[in-house]
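In this view, the complex is presented without one of its protein chains, the others remaining in place.
Let's turn to chain A:
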Amino acid sequence: MPNTKQLEDFVSQVRRDIVRQVHQVSSGHPGGSLGCTEFFVALYQEVMKRKEGFDMDGKDEDLFFLSNGHISPVFYSVLARSGYFPVEELNTFRKIDSRLQGHPTTHEGLPGIRIASGSLGQGMSVALGAAQTKKLNGDDSLVYSLHGDGELQEGQNWEAILYAAGNKVDNLIATVDLNGQQIDGSTDDVLNMGDVKAKFEAFGWDVLDVEKGNDIEAIIAGLNEAKSRTGKGKPVCILLHTIMGHGVDFMMNGHAWHGKAPNDEQLEKALAQNPETLGDY
(Lines give C-alpha, C1' and ligand atoms only; values in the text may rest on other atoms or scores of the structure.)
Protein backbone atom coordinates (compact mmCIF):
# COMPACT_ATOMS: atom_id res chain seq x y z
CA MET A 1 0.00 0.00 0.00
CA PRO A 2 1.34 3.44 -0.86
CA ASN A 3 1.78 5.89 2.03
CA THR A 4 0.10 9.27 2.19
CA LYS A 5 3.09 11.12 0.77
CA GLN A 6 3.19 8.77 -2.21
CA LEU A 7 -0.54 9.25 -2.80
CA GLU A 8 -0.18 13.02 -2.59
CA ASP A 9 2.65 12.85 -5.12
CA PHE A 10 0.38 10.79 -7.35
CA VAL A 11 -2.31 13.44 -6.97
CA SER A 12 0.10 16.21 -7.95
CA GLN A 13 1.09 14.34 -11.10
CA VAL A 14 -2.53 13.65 -12.04
CA ARG A 15 -3.32 17.36 -11.67
CA ARG A 16 -0.48 18.12 -14.08
CA ASP A 17 -1.86 15.54 -16.50
CA ILE A 18 -5.32 17.07 -16.30
CA VAL A 19 -4.32 20.63 -17.13
CA ARG A 20 -1.81 19.51 -19.77
CA GLN A 21 -4.39 17.32 -21.54
CA VAL A 22 -6.96 20.09 -21.61
CA HIS A 23 -4.38 22.70 -22.61
CA GLN A 24 -2.98 20.70 -25.51
CA VAL A 25 -6.33 20.61 -27.35
CA SER A 26 -7.78 23.82 -25.87
CA SER A 27 -10.87 21.93 -24.77
CA GLY A 28 -12.13 19.67 -22.03
CA HIS A 29 -13.24 19.91 -18.43
CA PRO A 30 -10.54 20.70 -15.86
CA GLY A 31 -12.73 21.97 -12.98
CA GLY A 32 -14.52 18.78 -11.94
CA SER A 33 -11.47 16.70 -12.84
CA LEU A 34 -9.25 18.63 -10.44
CA GLY A 35 -11.91 18.52 -7.74
CA CYS A 36 -12.14 14.71 -7.93
CA THR A 37 -8.44 13.96 -8.25
CA GLU A 38 -7.95 12.76 -4.68
CA PHE A 39 -11.05 10.58 -4.96
CA PHE A 40 -9.80 8.82 -8.11
CA VAL A 41 -6.33 8.32 -6.68
CA ALA A 42 -7.73 6.93 -3.43
CA LEU A 43 -10.06 4.59 -5.31
CA TYR A 44 -7.55 3.18 -7.80
CA GLN A 45 -4.38 3.28 -5.71
CA GLU A 46 -5.75 2.25 -2.35
CA VAL A 47 -9.34 1.13 -2.05
CA MET A 48 -10.55 -0.89 -5.02
CA LYS A 49 -9.81 -4.58 -5.37
CA ARG A 50 -8.37 -4.78 -8.88
CA LYS A 51 -7.02 -7.61 -11.00
CA GLU A 52 -3.99 -7.36 -13.26
CA GLY A 53 -4.91 -6.29 -16.79
CA PHE A 54 -8.39 -5.58 -18.01
CA ASP A 55 -11.34 -7.62 -19.17
CA MET A 56 -14.81 -6.29 -19.72
CA ASP A 57 -16.59 -8.71 -17.38
CA GLY A 58 -14.45 -7.79 -14.37
CA LYS A 59 -15.45 -10.85 -12.38
CA ASP A 60 -14.04 -11.10 -8.85
CA GLU A 61 -12.77 -7.53 -8.85
CA ASP A 62 -14.36 -4.23 -7.89
CA LEU A 63 -15.81 -2.18 -10.74
CA PHE A 64 -15.99 1.57 -11.18
CA PHE A 65 -18.38 3.53 -13.39
CA LEU A 66 -17.96 7.23 -14.12
CA SER A 67 -21.38 8.71 -14.76
CA ASN A 68 -20.31 12.35 -15.19
CA GLY A 69 -18.12 11.46 -18.15
CA HIS A 70 -16.96 14.99 -18.86
CA ILE A 71 -14.35 14.69 -16.13
CA SER A 72 -12.52 12.25 -18.40
CA PRO A 73 -9.10 13.95 -17.96
CA VAL A 74 -8.80 12.74 -14.36
CA PHE A 75 -10.16 9.30 -15.26
CA TYR A 76 -7.70 8.88 -18.12
CA SER A 77 -4.73 10.05 -16.10
CA VAL A 78 -5.47 7.75 -13.16
CA LEU A 79 -6.22 4.79 -15.43
CA ALA A 80 -2.98 5.29 -17.35
CA ARG A 81 -0.90 5.74 -14.22
CA SER A 82 -2.59 2.69 -12.67
CA GLY A 83 -1.35 0.59 -15.58
CA TYR A 84 -4.38 0.24 -17.85
CA PHE A 85 -2.72 1.86 -20.89
CA PRO A 86 0.50 3.71 -21.69
CA VAL A 87 0.84 7.09 -20.02
CA GLU A 88 2.08 8.56 -23.33
CA GLU A 89 -1.38 7.97 -24.76
CA LEU A 90 -2.62 10.93 -22.68
CA ASN A 91 -1.04 12.93 -25.47
CA THR A 92 -3.89 11.85 -27.78
CA PHE A 93 -6.72 13.19 -25.59
CA ARG A 94 -9.56 14.52 -27.77
CA LYS A 95 -7.49 14.18 -30.94
CA ILE A 96 -8.50 12.36 -34.12
CA ASP A 97 -8.02 8.55 -34.14
CA SER A 98 -7.63 8.47 -30.35
CA ARG A 99 -8.96 5.99 -27.79
CA LEU A 100 -9.22 8.96 -25.40
CA GLN A 101 -12.45 10.51 -26.64
CA GLY A 102 -13.76 13.74 -25.16
CA HIS A 103 -16.07 11.61 -23.04
CA PRO A 104 -15.08 8.07 -22.05
CA THR A 105 -16.24 5.22 -24.24
CA THR A 106 -15.77 1.51 -24.77
CA HIS A 107 -16.08 2.10 -28.51
CA GLU A 108 -12.37 2.45 -29.21
CA GLY A 109 -11.48 -0.30 -26.73
CA LEU A 110 -9.68 1.76 -24.12
CA PRO A 111 -8.79 -0.58 -21.22
CA GLY A 112 -10.37 0.45 -17.95
CA ILE A 113 -13.59 1.79 -19.45
CA ARG A 114 -16.71 -0.37 -19.22
CA ILE A 115 -19.44 1.99 -20.42
CA ALA A 116 -19.76 5.17 -22.44
CA SER A 117 -20.79 8.20 -20.43
CA GLY A 118 -21.24 11.85 -21.21
CA SER A 119 -24.95 12.15 -21.68
CA LEU A 120 -25.68 12.59 -18.00
CA GLY A 121 -27.72 10.58 -15.57
CA GLN A 122 -27.17 7.07 -16.91
CA GLY A 123 -24.28 5.75 -14.84
CA MET A 124 -26.15 4.80 -11.70
CA SER A 125 -28.48 2.50 -13.64
CA VAL A 126 -25.48 0.87 -15.30
CA ALA A 127 -23.73 0.44 -11.97
CA LEU A 128 -26.91 -1.07 -10.53
CA GLY A 129 -27.09 -3.57 -13.37
CA ALA A 130 -23.46 -4.55 -12.88
CA ALA A 131 -24.09 -4.90 -9.14
CA GLN A 132 -27.06 -7.20 -9.79
CA THR A 133 -24.96 -9.34 -12.10
CA LYS A 134 -22.29 -9.64 -9.41
CA LYS A 135 -24.94 -10.96 -7.04
CA LEU A 136 -26.20 -13.44 -9.67
CA ASN A 137 -22.63 -14.61 -10.21
CA GLY A 138 -22.01 -15.04 -6.49
CA ASP A 139 -19.25 -12.45 -6.80
CA ASP A 140 -18.88 -10.54 -3.54
CA SER A 141 -16.73 -7.72 -4.91
CA LEU A 142 -18.18 -4.23 -5.05
CA VAL A 143 -19.38 -1.71 -7.61
CA TYR A 144 -18.41 1.96 -7.27
CA SER A 145 -19.81 4.87 -9.23
CA LEU A 146 -19.27 8.62 -9.36
CA HIS A 147 -21.86 11.25 -10.20
CA GLY A 148 -21.86 15.00 -10.44
CA ASP A 149 -24.19 16.90 -8.13
CA GLY A 150 -25.67 18.87 -11.02
CA GLU A 151 -26.16 15.53 -12.72
CA LEU A 152 -28.70 14.57 -10.07
CA GLN A 153 -31.08 16.91 -11.86
CA GLU A 154 -31.49 14.16 -14.47
CA GLY A 155 -34.59 12.15 -13.57
CA GLN A 156 -33.15 8.76 -14.44
CA ASN A 157 -30.99 8.98 -11.30
CA TRP A 158 -34.05 8.98 -9.13
CA GLU A 159 -35.46 5.92 -10.90
CA ALA A 160 -32.19 4.20 -10.09
CA ILE A 161 -32.03 5.51 -6.53
CA LEU A 162 -35.57 4.22 -5.94
CA TYR A 163 -34.78 0.83 -7.48
CA ALA A 164 -31.52 0.33 -5.59
CA ALA A 165 -33.13 0.82 -2.20
CA GLY A 166 -36.30 -1.08 -3.08
CA ASN A 167 -34.27 -4.06 -4.19
CA LYS A 168 -31.59 -3.90 -1.49
CA VAL A 169 -28.70 -3.49 -3.89
CA ASP A 170 -26.17 -3.34 -1.08
CA ASN A 171 -23.00 -4.05 -3.07
CA LEU A 172 -23.01 -0.58 -4.61
CA ILE A 173 -21.24 2.55 -3.36
CA ALA A 174 -22.37 5.60 -5.32
CA THR A 175 -20.40 8.78 -4.71
CA VAL A 176 -21.78 12.22 -5.49
CA ASP A 177 -19.25 14.95 -6.19
CA LEU A 178 -20.89 17.69 -4.17
CA ASN A 179 -18.98 20.70 -5.48
CA GLY A 180 -22.05 22.90 -5.81
CA GLN A 181 -21.18 24.01 -9.33
CA GLN A 182 -22.50 23.32 -12.82
CA ILE A 183 -22.07 24.93 -16.23
CA ASP A 184 -24.47 27.81 -15.79
CA GLY A 185 -23.53 28.65 -12.20
CA SER A 186 -23.91 27.27 -8.71
CA THR A 187 -26.30 24.35 -8.32
CA ASP A 188 -28.30 26.49 -5.91
CA ASP A 189 -28.84 29.10 -8.61
CA VAL A 190 -29.44 26.75 -11.55
CA LEU A 191 -31.79 24.34 -9.83
CA ASN A 192 -31.67 24.21 -6.08
CA MET A 193 -31.68 20.57 -5.03
CA GLY A 194 -32.23 21.24 -1.37
CA ASP A 195 -30.92 18.67 1.07
CA VAL A 196 -29.34 15.95 -1.05
CA LYS A 197 -28.52 13.83 1.98
CA ALA A 198 -32.09 13.91 3.21
CA LYS A 199 -33.29 12.95 -0.26
CA PHE A 200 -31.06 9.88 -0.50
CA GLU A 201 -31.99 8.87 3.04
CA ALA A 202 -35.67 9.34 2.33
CA PHE A 203 -35.25 6.97 -0.63
CA GLY A 204 -33.75 4.38 1.73
CA TRP A 205 -30.00 4.72 1.21
CA ASP A 206 -27.25 4.64 3.80
CA VAL A 207 -25.54 8.00 3.34
CA LEU A 208 -22.24 9.30 4.70
CA ASP A 209 -20.53 12.62 4.19
CA VAL A 210 -16.88 13.10 3.43
CA GLU A 211 -16.56 16.74 4.38
CA LYS A 212 -12.92 17.00 3.33
CA GLY A 213 -13.37 15.79 -0.23
CA ASN A 214 -9.92 16.97 -1.26
CA ASP A 215 -8.06 15.31 1.60
CA ILE A 216 -6.72 11.93 0.56
CA GLU A 217 -6.75 10.47 4.06
CA ALA A 218 -10.29 11.65 4.72
CA ILE A 219 -11.43 10.12 1.42
CA ILE A 220 -9.78 6.77 2.14
CA ALA A 221 -11.36 6.73 5.58
CA GLY A 222 -14.74 7.57 4.04
CA LEU A 223 -14.45 4.90 1.37
CA ASN A 224 -13.43 2.29 3.94
CA GLU A 225 -16.34 3.29 6.12
CA ALA A 226 -18.64 2.97 3.11
CA LYS A 227 -17.23 -0.49 2.37
CA SER A 228 -17.98 -1.56 5.92
CA ARG A 229 -21.60 -0.54 5.39
CA THR A 230 -22.11 -2.71 2.30
CA GLY A 231 -23.90 -6.03 2.51
CA LYS A 232 -26.39 -4.71 5.05
CA GLY A 233 -29.48 -4.42 2.89
CA LYS A 234 -29.01 -0.82 1.76
CA PRO A 235 -27.17 0.85 -1.10
CA VAL A 236 -24.48 3.21 0.16
CA CYS A 237 -24.00 6.82 -0.91
CA ILE A 238 -20.99 9.01 -0.22
CA LEU A 239 -21.52 12.75 -0.42
CA LEU A 240 -18.06 13.96 -1.32
CA HIS A 241 -17.68 17.66 -0.53
CA THR A 242 -15.09 18.87 -3.03
CA ILE A 243 -13.94 22.17 -4.45
CA MET A 244 -14.18 22.46 -8.21
CA GLY A 245 -10.75 23.23 -9.64
CA HIS A 246 -8.98 22.22 -6.43
CA GLY A 247 -5.20 22.47 -6.57
CA VAL A 248 -5.07 25.29 -9.10
CA ASP A 249 -5.86 28.48 -7.22
CA PHE A 250 -7.32 30.53 -10.06
CA MET A 251 -9.63 27.68 -11.09
CA MET A 252 -11.19 27.35 -7.62
CA ASN A 253 -14.24 28.94 -6.06
CA GLY A 254 -16.63 29.13 -8.95
CA HIS A 255 -17.95 27.40 -12.04
CA ALA A 256 -15.81 29.31 -14.57
CA TRP A 257 -13.43 26.40 -15.17
CA HIS A 258 -16.07 23.71 -15.57
CA GLY A 259 -15.32 23.35 -19.25
CA LYS A 260 -12.59 25.83 -20.16
CA ALA A 261 -8.97 25.21 -21.13
CA PRO A 262 -6.04 27.24 -19.77
CA ASN A 263 -3.89 29.29 -22.12
CA ASP A 264 -0.07 28.96 -22.14
CA GLU A 265 0.46 31.36 -19.28
CA GLN A 266 -2.30 29.85 -17.16
CA LEU A 267 -0.89 26.38 -17.80
CA GLU A 268 2.50 27.45 -16.44
CA LYS A 269 0.86 28.86 -13.33
CA ALA A 270 -1.15 25.67 -12.81
CA LEU A 271 1.92 23.47 -13.27
CA ALA A 272 3.94 25.58 -10.86
CA GLN A 273 1.39 24.77 -8.16
CA ASN A 274 1.60 21.02 -8.82
CA PRO A 275 5.13 19.69 -8.95
CA GLU A 276 6.13 16.94 -11.34
CA THR A 277 6.47 13.78 -9.25
CA LEU A 278 6.08 10.71 -11.46
CA GLY A 279 7.29 12.16 -14.76
CA ASP A 280 5.15 14.06 -17.26
CA TYR A 281 3.83 12.13 -20.26
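Throughout what follows, a contact is a pair of C-beta atoms (placed from the backbone, for glycine too) under 8 Å apart; a residue touches a chain by one contact, two chains touch by 3 or more; residues count from 1.
By definition in this document, contacts and distances are computed from a predicted model.
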Hidden subunit of the complex - UniProt protein name among "ABC transporter domain-containing protein", "Holin-like protein", "Tryptophan synthase beta chain" or "Transketolase, C-terminal subunit": "Transketolase, C-terminal subunit"
Which residue of A:160, A:220 or A:261 touches the chain not shown here: A:160
Options A:5, A:107 or A:168, residue touching the unrepresented chain: A:107
Candidate in contact with the missing chain, chosen from A:57, A:140 or A:249: A:57
Hidden-chain contact residue, picked from the options A:119, A:228 or A:253: A:119
Touch list for chain A against the chain that is not drawn: 56-59, 63, 65, 105-107, 114-119, 121-134, 136-137, 139, 155-156, 159-160, 162-163, 166
